Every structure is written in structure tokens, then in C-alpha cells.
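A single structure is presented below for examination.
Removed: one protein chain of the complex. Kept in place: all other protein chains.
First chain written, first letter: the chains are A, B and C, and each begins at residue 1.
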Amino acid sequence: MIATTKIRVRYKDTDCMKVVYYGNYLTYFEVARVEFLRQQGHAMSEVDQKVRMPVVEASVRYHKPAVLDDLLEARCWIAERKRASFRFGYELLNEQGERVATGFTLHACWDPSSSKMIAVPDWLAKALSMGGPEMAPQTPPRSEAPRRSRGAPLSTDHPSSR
Amino acid sequence: MIATTKIRVRYKDTDCMKVVYYGNYLTYFEVARVEFLRQQGHAMSEVDQKVRMPVVEASVRYHKPAVLDDLLEARCWIAERKRASFRFGYELLNEQGERVATGFTLHACWDPSSSKMIAVPDWLAKALSMGGPEMAPQTPPRSEAPRRSRGAPLSTDHPSSR
Amino acid sequence: MIATTKIRVRYKDTDCMKVVYYGNYLTYFEVARVEFLRQQGHAMSEVDQKVRMPVVEASVRYHKPAVLDDLLEARCWIAERKRASFRFGYELLNEQGERVATGFTLHACWDPSSSKMIAVPDWLAKALSMGGPEMAPQTPPRSEAPRRSRGAPLSTDHPSSR
Partner (left out) sequence: MIATTKIRVRYKDTDCMKVVYYGNYLTYFEVARVEFLRQQGHAMSEVDQKVRMPVVEASVRYHKPAVLDDLLEARCWIAERKRASFRFGYELLNEQGERVATGFTLHACWDPSSSKMIAVPDWLAKALSMGGPEMAPQTPPRSEAPRRSRGAPLSTDHPSSR
């Protein structure tokens, strides 16, 4: 499953380079994964009572800067699932369908009642069904889908603010 | 050269998990690299007139959460320098000397007068002299410096907020 | 006219007191007034080309804290309009219909082409038609509408984070 959400760029999100501040894409990723869980039937405020999902690693690639008032489409999916960790993948597109940013966050599971790291609980594992652009059968072959390529070289676009 | 800066954790930086919000480490990295450049004689407000340094990629590993009022030591160095890009490395330590987060940002150069991507200008390349924990001769051998290890497995610490 | 918008509380918006950080209500006010203008036919990205509306004064009263994942209703209206300034009024309600925060922002007009303060342009004045809870004829009398009262004393609720 790929969960999609719309996010409007606020003044607050931009910086004096006139584009979205580079750290704020992680906020957009947060919005996207909270909506992923909600679409799987798990409101974040309830999830938090049962398990914490601390971020172990986060990574962002900046493709094209988002600007004030852009209405972004945020896509989120499960890119990897292991016994004690899982990885969300993200893609942000602007209204022209251009890729703004991609990235991932790697999470562990922490039990607030015992204050210990734990394996991914069964109920959560069920919600984290794998899926995403990489494995979607409808993905066009690579030559037709340049914006899916992972290791894209530095483009001549202005990828992000400082 | 490794530039070091002190950063006090604000309420604004924390979230309802009672630790620093995961996206705000990129703000701390920003503070660290701006101070790196200042210590090399380049105030950010002047640099911006001459060249923009858009972030192409950013990555954070969360080791141990920072909390309210922590006085962090932020370290920043040049981890890589190429013709048209360069990489800052970062390490954040708490007052106990424990690693809070590590990461990097990869930057390109963009000329505001021509609106084009350019090679790293000479004056900037000079400021970006390589150096950092990886290559510092005074770094103790690895067995004595576990907190320098890059590919550390998931620890039993609670690495970060959700 | 009263413009209403829905705003979901993000982790990013909260702080370690487990409620929305007090400064972030000004971000919610921003969202509310940008939507006010959009509902009047003026997208912010276009408005900015013609006139800047610097904030001269801002004020917030905190009634009841908003928490993670709350879906707030933000209401925005024009509370005052003068030759060279105007005032937005705001009210944020939670899903139980309880008042979370109220406030206002006072704005001036600044012309980016001449870099001077100017009177409110006619096209903008037209969009800023007065209206709001204070003057709505359907507003119930004060005794029945305690949540409309302006000078409410300190309540026994916990109004906001620190």
C-alpha cells in the first residue's frame, strides 16, 4: 500500500532562500507516515500508548525545491520490514507531478511500559504491509521513468535551500 | 579542521515524546556548518550574496535522544570535496560526552547571478579544507573509540523521538 | 465572512509538555489567514507579488491546550479595517468544540516595488470584508456563550505549554 496525503507549504516552512527549509521535509515525512498508519486503522495518538517507534536513521534526497503555497502530494510506504525494525519510504511530488524530495526513515520499536526495545509487535507488523513504487508491477520500465531513479546525479535544478 | 559550537536545546525543539524532534537535528547541523564557515572567515550573510549551497542529500543517524536544556556540542567538518559538490560531516555530543546524532549533508553550488549550478568557487574551496574525526591522526584506534563507529547496530538505547 | 480551515496537530508542533508549543499557534493563525484570502479569491503566492502584509502586532490567548493528532477548526475573519492597516481575528476549536486559542494579528501594507508602506490597496480592501463572531447577528447573548467572552479570567484548565 502507498498512502498519499496532500500537504500545503506554509510560510513557516520556507526560509530566506525562498524555498522550503531542508529540515522541514522530515516534517512532511512525519505527516505522510502518520497518515499511512491512520489509513491502516491506527491513529497516532493511540499507537503511542502501546509502542514508540523511534527513528534510528533518516535520509532525504532533494530533487527540486518546494515553494510557498505548493500543494504537495506526499507518498509513504513500507520499504523494508525486519524482526525489530522497519523502514518507511517517501516521495513528495509538486502539482506538476515533479519529484520534490525522496527519502526514508528507519524505525525501531520501544515499549513504554518496560522502557525496552522490543520486536515489532504483531498488530503493528500487520499494519506495515510492504509495498511501494519499487515493487509496484505497474511501474513503467526505467527508461520511461527517470524520476524513479535512485542514484540520480546532481541535476542542473536548484535542489533545495542551502 | 573541526568546528565546534554549543547549542542549547529549547522547548521549541522538543516534541511530545519529551525528546528533540527528529527533524530538528538538521537545524543543529545548519548551526554547526554556519559556524564552520564563520570560523573560516565567511559569514553566511556574505556567502549568500556570492553563492548558494543547496543541499542535495542529508542523512542523520540517531544515537541517543537529546532532551530539554541539554547543552550540545556540535562538531562539523568537511568529509568530502569534489569539483562541483562537497560534504559536511556532523557529530552532536551531550554534556556527558555521549553521541546524540551523526550525519552528513551533501551540497552543490549555485550561482545566484546566472541561476546556474557551478563548480565550487576557488575562494570557497579554500575555506573547505578537509578534516574530521575520520582522518584526524590523534583519533584513538577503533577498539578504544566505539563511539566513532559508523555502522553501529541498533542499540538498546531509545535513539530518538518517533 | 468567517473562513474556516482544518488543521491537524503534528508531532513537530508539540513540545515536551505534551501540548502544542505556544509559538505554533501563530503558525495556525497563518494557515487560517492564508485560507481566508484564498477563499476570497487571492492565492498567497500571487498576493505576495503585489503587496506585503507585514505583521505589526500579534496576540494570542490560550484557553485549552491542543494535543497530538487533534483536528482543529481554525476560524479567521477581519476584525478591523483602517486606511493603512487591518486586523485579522482568530479562533481555534478542538473536535469537542472547545476553544483552544483566540487572538489577532494587525497588519500594514508594504509595496515591494517602491519599498514603502502604503494604504491598503482597493483590490485588497474589497477582499477584506468585515465580519466575525463579534458582529454576527446569530451570536447568542453573552450569558449563553461564555466561550465568546474576551476577558476571561485564568481558568482552572491548563491553558498551554509552559
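Just so it is clear, a contact is a pair of C-beta atoms (placed from the backbone, for glycine too) under 8 Å apart; a residue touches a chain by one contact, two chains touch by 3 or more.
Treat the numbers as computed from the prediction; the structure is a model and nothing was measured.
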So one chain is hidden, and I want to know which residue out of C:7, C:32, C:108 or C:124 touches that hidden chain in the complete assembly. C:108
Give me the subunit B residues in contact with the hidden chain, please. 8, 10-12, 27, 30-31, 34, 43-45, 48, 67-69
Considering the whole complex rather than only what is displayed, give the residues of subunit C touching the chain that is not shown. 17, 22-27, 30, 48, 52-62, 65, 84-85, 105, 107-108, 110, 115-117, 154-156, 158-162
Could you list which residues of subunit A touch the chain missing from the display? 11-12, 14-19, 21, 23, 67-68, 161-162
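Convention: only the chains that are shown with their structure count from here on.
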Determine the centre-to-centre distance between subunit A and subunit B, using the mean Cα coordinates as centres, and give it in whole Å. 22
Inter-centroid spacing, subunit C versus subunit A (mean Cα positions, whole Å): 30
Going by residue number, subunit B touches two or more other chains at 17, 23, 161-162
